[in-house]
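Remarks on the structure that follows.
Note that one protein chain of the assembly has been removed; the remaining protein chains are unaltered in position.
Entry: subunit A
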Amino acid sequence: MSRRRHSDENDGGQPHKRRRTSEPIEIEDRLESLICRVGEKSTSSLESNLEGLAGVLEADLPNYKNKILRILCTVARLLPEKLTVYSTLVGLLNARNYNFGGEFVESMIRQLKETLKLNLYNEALYLVRFLSDLVNCHVIAAPSMVAMFENFVSVVQEEDGPQVRCDWYVYAVLSSLPWVGKELYEKKDVEMERILNQIESYLKRRQKIHVPMLQVWTAEKPHPQEEYLDCLFAQVQKMKKDRWQERHILRPYIAFDSVLCEALQHNLPPFTPPPHSEDAVYPMPKVVFRMFDYTDAPEGPVMPGSHSVERFVIEENLHCIIKSHWKERKTCAAQLLSYPGKNKIPLNYHIVEVIFGELFQLPQPPHIDVMYTTLLIELCKLQPGSLPQVLAQATEMMYTRLDTMNTTCIDRFLNWFSHHLSNFQFRWSWDDWSDCLTQDLDKPKPKFVREVLEKSMRLSYHQRIVDIVPANFSALIPANPIFIYKYMDESSSSLPGYPVTIAISNAIINRSSNDEILTILKDVPNQEDDDDEGDSFNPLKIDVFLQTLLHMAAKSFSHSFSALAKFHEVLKILTDSDEGKLHILRVVYEAWRNHPQMISVLIDKMIRTQIVDCAAVANWIFSPDMAHDFTRFYVWEILHSTVRKMNKHVQKIQKELETAKEKLEKQHSKRKDSGDEEEDKNSDEEDGLLEEQIERLQEKVEFAQSEQKNLFLVIFQRFIMMLTEHLVRCETGGVDFNTPWYKNCIERLQQIFLMHHQTIQQYMVTLENLLFTAELDHHILTVYRQFCALQM
C-alpha cells in the first residue's frame, strides 16, 4: 500500500481539474463547453469560430433546441464580458432559423421578468444590455427596443416607489447606449431625444444626500468621486456629441453584416416594468472610483478620459471578468490580462484602478477583501516587469492622499498593504515616506504607517519590523507584544492583593478546585465595599485572579484559551454583574496592552463563552479608560467583530426557528394526506413537542433580537454623546471642530451604519424616535440622513 503524502509540486496553486477519460462525454456537456469557450484564445479567428459554432448549433437544433436556448440565455445573463460574441452568435442563428431567433427573444424576456422578481438586478441589467445589442445583430427591431426603453424611463413618473427603483431603470437604459446608442438614434432619433431629456430632468431633480457617505476621498482633486448616474450620463452626452462614435467595444457582428442584414427581425413584446413591491431590494447607489488619468501612464497607449464612453465600457468589462472568475485567482488574473483590445489601453492601470475601486467600495466590496490581495499577487506573478510598478505607484498616490481618505477605506488600504508586503519580504522604500516622521502621531500619514507596521508585525514578529524600517522610524514601530504583570516580583509586594496572587498561583499549579480558589480569593480586600461578605463586585479580586492566570498562560493563544476554559466557572462568578464584566475587560487590557491581537482573541473567547456580553464590550470601548486608544485600528476590529458575532448569533437562532416551523408544516401536510387514526395520535404528540420547541425558539429569537437592538442603541448613544461633547466644547472654545480625532470618530459612526446596514434597517423606527431626533447637532444627524438615503 503506497503511503500518500502531501505533495508539494505545485505551489498550492490552481489544481488541475480531474479528467473524465473513462466516462462518455454527453452531447449536452459538449454543447455547453463549445458555447462557453467560444471567443477564447484560439488558432482560428473569432469570426471563423463563430461561423463554425453557428453551423454546429443549427444542426443540433432539431434535437437540442431547449438545451441550446437555456445555455445561450444563461451566458447572456452570466458572461456579460463576452456579450458581443454571444449576440453575434444569436444573430447568426437567427439568420439561419427565424423561429429560433423568436424563441430566444421570448426566453430572454421570461428570464428578465424572473430576475427582476428575484431581486437579481445586476443580472437583469446584463439581459437588457444583451437585448439591446441584438438590435445591432438584426435580431430585434430598433423601434421595439426604443419602446422598451420608453417604458423603463416612464418609471421615473411613478408616484410611489423609492428613488433607487427609478435609478435602476434609468441606469439600464443609459448603460446599454454605448452598445446600441448609434443604431437607435439612427432609426428613432426623436424618441431617443425625448428619452434622454426625461432622463436629464430626472437626474437634475433626484436627491444625492447619500453621495458623501460613499466617497472614498472627500477632496475633489485630483479626481472627483462622481455619483455613478451623473458620470454615466456625462459619458453618454459626450458620446452623443461625438455622433455616437464608440471605438472600444469589440463587435464581431460587423464582419457578418452582409449575412445579418438579410435576416428578419423580431419585435420585442411590450414590456411593462413590474410594479414596486415591499420585498424589492434595489441595488444601492455607487460612486465612481477614479485614481488614474492620462498623465499617470508614463508611456504607451493613453488612458481614455473620465467622461469618455470607452472608460465606462472598459471598467464594466473588467468588473464583469472579476465577477465571473473571482473564485479562481489564476484564471481571473489571466482573463484580466488577456482583455481584448488591451494593446490600445494602459491595461495594467485600468486593472489596478478597478481592483482598488472594488476593494474600497462603500458600503462593502463586492467580494471578500482577501480575494483582492491574492488577485493582485497573481497579477504581479504574471506581469513581473510592469504590474508591481503600477501597484507601487498606486500605493504612493494613496499614501499622499491619506488626509482626505475615508477612514473605512484607510482600514482596508492598510490591511491590504501589510498583507501584500508580507508576501514580498516586507520590501518597501520606507525612506520615501519619512515626511510622516515630522508630523504629530495622530495625523493620518504617521498613523497609517504605525498601523501598517503593527499589522505587519502580526504576520511576522517584532524584531523583523525593527529590521525592515530605517532607524529614524523607531517612533512608529509597535510595542514589543509582551505581557505586563502587575504582581511581578518583590518590588510589587506592597500592592494590595499581592500575597493572594502567590496563593492563587500555587493553587493553580496544585490543581485546586474552583471552590478552593474562590475561598482563597475571599481574602482579597474589597476597596469598593468594606462590608462585603465576599460576594459582591470586587475589582481587586478580578484583578488578582485574572492577572495571575493570564500571566501563567501568557505563552500562546492556546495556553490562554485553555486557562479561560479551565476556570470558566470562577470567571463567571467573578463577573456576575455588569461592573464585573466591564472590569474583566479592563484587566485584560492592562495586562496585554502591548499585544492588541491577544486582547482581541481573548475578548472573542470571552464573548463566545459568555464571560462577558457584547454590550459590555461596547461600553468598555467607549469608556474613558479607552479614550487614548479610541482611534487605533485594533479597537474597531474588536467592535466590528463583536457586532458581527451578535448578528450571526441572531441569524443562527432565526434559522433554527425557521427549520422547526418547516418541520411542523411538513408534518401537518403529511397527516392531511394519510388520514390514518393511529398515525394521527402519534403525530399529535410529535406536533406537541415541536410546537413547544417552536415556542422556546421564538422566545430565544425575541430575546436575542432585543439584545441585538440594545447593542446598537448602546453604540449609537455613546457615539452621539462623544461627538456632541466634542462639538459643544469646540464651539464654546471657538476652535475648529474638524480635528483628526473628530474625522476619525464621525467616520467610525458612518462605518457602523455601512458595515451593518442590513441589520440596522430593522431598528430604524427606534433609532429615529429615540436617538436621531431633530434636536441632534446637524453634523451627526447628517450621517443618519445619508444612511437613510441609501435605500430611498
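Note that contacts are C-beta pairs under 8 Å (C-beta built on N, C-alpha and C of every residue); 3 or more make two chains touch, one makes a residue touch a chain; residues count from 1.
Quick note on the criterion: contacts and distances are computed from a predicted model.
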"Integrator complex subunit 11", "Nuclear cap-binding protein subunit 2", "Ubiquinone biosynthesis protein" or "Carboxypeptidase E" - which is the UniProt name of the missing chain: "Nuclear cap-binding protein subunit 2"
Contact residue for the chain not shown (choose from A:H210, A:K240 or A:H419): A:H419
Contact with the hidden chain (one of A:L459, A:I482 or A:L689): A:L459
Contacting the left-out chain in the complete assembly, out of A:E114, A:D257, A:D293 or A:E707: A:E114
Residue of A:E32, A:E590 or A:D777 in touch with the missing chain, whole complex considered: A:E32
Absent chain, residues of subunit A that touch it: 1, 3-8, 11-18, 29, 32-33, 36-37, 70-71, 74-75, 77-79, 114-115, 118, 120, 123, 324, 327-329, 331, 368-371, 373-374, 377, 415, 419, 422-423, 425, 458-461, 556-558, 597-598, 601, 604, 641, 644-645
